[in-house]
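Questions regarding the structure given below will be posed in turn.
Not every chain is included here, but those present sit where they belong.
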């Protein structure tokens, strides 16, 4: 794994037609740290994540990966596709809807990027894919196609696919939504290891416990705004903002049993 | 000059539609027929090798005009309009329009009997024009046009037509092949005498070639080669004029 | 093309074009309907019928339209089926197009994610409703370009109707060219008319396409 | 009435002519698939110039009948000094014409692919060529197989038009045969059998692929 990456987001706006999905977002994701994004449904978390690797074009502001502006050469002028591709090679992503390739087996899904992007030979890629799938507990489903996997199994393939690429920056969009508590624990451990190895991570999650345990900083979004960014101790354990308090209340009520 | 070029190349490139029995036929992929026998001899007279190409009729005259081949050796009926646009060789066969009917149809005997009947003919041919004016003379004949004579024959067999008009050699050959289905009128011919000939471009460069072919045909008529070929394919001999004219 | 020629042949050509358009439209609409029926029976019908339709598809699709038309028109009377040129042409065109349309519909149906049909089944929708409300609209998304494609191909198959003396455009153009030797002009006329027709069809197709896919091509 | 000997005798010359049908349609298909993929890629490209080019390509080739294209290729190109042998002209024209239809079929299938899959590939920096050949086309091809086989079968039959440039393929041979025997019905049915045979093979391959590649 190479040098680690930092993300700087400055005054980013994003519109879908009339609808403003992101409003003047300012956020620094420090290198080698885990940043969790929490917030209500539809508040723009996925949109923000997708702006970071420029899957979504932001309309104003700047996003820099290690100081390099992503997506644009200058305001309003898009960067050459080649450079964008180059930048994306060091960024991994686990999608909220997984986006597995249905015509490939679990193993092929993971190996594909290794072969085409990292340039590994087929046999090496297959071995590394098998290794990554073993890590997420899918040793026995390596040759199944996505349609024959359960929801949680699909999600783990998606995680393995991203991890195997060993990116310097990883974007997780609700990576544990379909996982049972035990697996959530395991994925959490995998992520802790990766963090320890210096991978920068941005994680959108609804699992407050997950955020509380793994995050170095937590951002709370609402209605397209980043309401608060701070350590989990501040945001989750001692929030002052009434919106965050309301957000967390039902959670605590329910999870204490 | 075209003739010089041909002689220099040692070959003359021709085009014909190889499904027009008995003139042009493909027998298991081999070209044969009256045209071929005739042109083999003509080429011999010219001292060059003939190159035969099978080109659908619709593409022949356009191809000739852009110089894809030297001569169209499909039998083309000589008409005044065509004479204006192309150079014709002397006639190579009788093309006088004739009539064929379904075998066993006793109602129709002589050409005049087609009055008030439905008669098929190939679209845009000289035979078509003659049939039409003949029909007017008789006071009304329904003329149906077909893309090729094959379809007209098929419709005659299917019973939608009472008769089909075409050139005598074609019809003779048809009846010879399917006597159980088709029969000629008695007499078969009804129109003006017309003739088949070959076609060259109407340009100065082609004139010497046209003359050379004219000479060749004259020689072949004299020494009886034409007669032999006609008898082989048509079963009889008709004396032909030695220049291309249409009355 | 000079004015005299236009005056002489213009009306004839226009009439021919009208007949071409009519044959195409009728053949496409009827062929599509028959094809849809075949595709649906293939999906829901009993096994023997499905098997029979498979044979129908392969035989009709695998043989040239020219031959089918020839057999229908010139061979039909031999077994007592005597049709006039235009009805024979329309029947031929409809039957000829149907297996192609059936296969296009089948591939469109296959592209509909199973989950979306399951969601309808799970609430007890009847298959008829599922076909109408889910399968067709979603299947159309991927099938539309292929449908337009084949409709365009059918425009050109109409020229074959000339062999059974339907006086469509090709028939008239051939007549004009054999009578006047204006081959280039004749082919130009043919090309122009067809290009106009095809362009109209593909434009209509594109418009329909943007209309039905507008909401689908966003992020997944 | 129906002459069975004529029907059976026709097979000899027709099968011989089938060489050219196979040659022209086979090479035409190969060419059409390759160019079709490129045109489809252009049609879906980000660059407006590429898209316009693809639209023009499709519009021209679908708009002008193949017969006219062949005549242009064969009779007009020589006028501007380019002379191609008949068989090459036929293959190229058929392939190019097919590419327009094939591109449209694929475009439709690709439109039905969930966009997330190409996104997942783009997100790791896969080159467009790889996204195209590894993610998009394999699925689009499977999804569009029935429509594609349709098109290829049409192409086999349309290859009969190459007779205008003097190539003796099945249809042409059957016309010749019909004109000598004066039994078009029998001869055309024999020709139909040959086309059916070729097309059944194509359909069979299509079904097989559909079966094997279905997930």
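Labels A, B, C and D are assigned to the chains in the order they are written; within every chain, residues are numbered from 1.
Operating definition for what follows: contacts are C-beta pairs under 8 Å (C-beta built on N, C-alpha and C of every residue); 3 or more make two chains touch, one makes a residue touch a chain.
Not measured: the values here are computed from a predicted model.
Written as a formula over the displayed labels, the complete complex corresponds to A x2, B x1, C x1, D x1.
Assume only the chains that are shown with their structure count from here on.
With steps allowed only between chains in touch, the distance from chain A over to chain B comes to 2.
When every pair of chains is scored by its C-beta contact pairs, the maximum goes to C-D.
Nearest to the common centre of all protein CA atoms is the CA centroid of chain D.
Centroid to centroid, with C-alpha atoms defining each point, chain C and chain D lie 18 Å apart. Averaging Cα coordinates per chain places chain B and chain C 38 Å apart. Between chain A and chain C the centroid-to-centroid distance comes to 49 Å (mean Cα coordinates, whole Å). Multi-chain contact residues of chain D (touching two or more other chains) are listed as 71, 114, 116-117, 119, 184-185.
Taken residue by residue, chain A touches two or more other chains at 55, 97, 99, whereas all remaining positions touch fewer.
Within the complex formed with chain A, the residues of chain D that make contact are 46, 114, 116-117, 119-128, 130, 134-135, 138-139, 142, 213, 215. Chain C contributes residues 70, 73-78, 82, 162-165, 171, 174-175, 177-179, 181, 183-184 to its touches with chain B in the complex. Residues 15, 18-21, 25-29, 53-56, 58-59, 62-63, 66-68, 148, 150-151, 153-154, 174, 177-178, 181-182 of chain B are the ones touching chain D in the complex.
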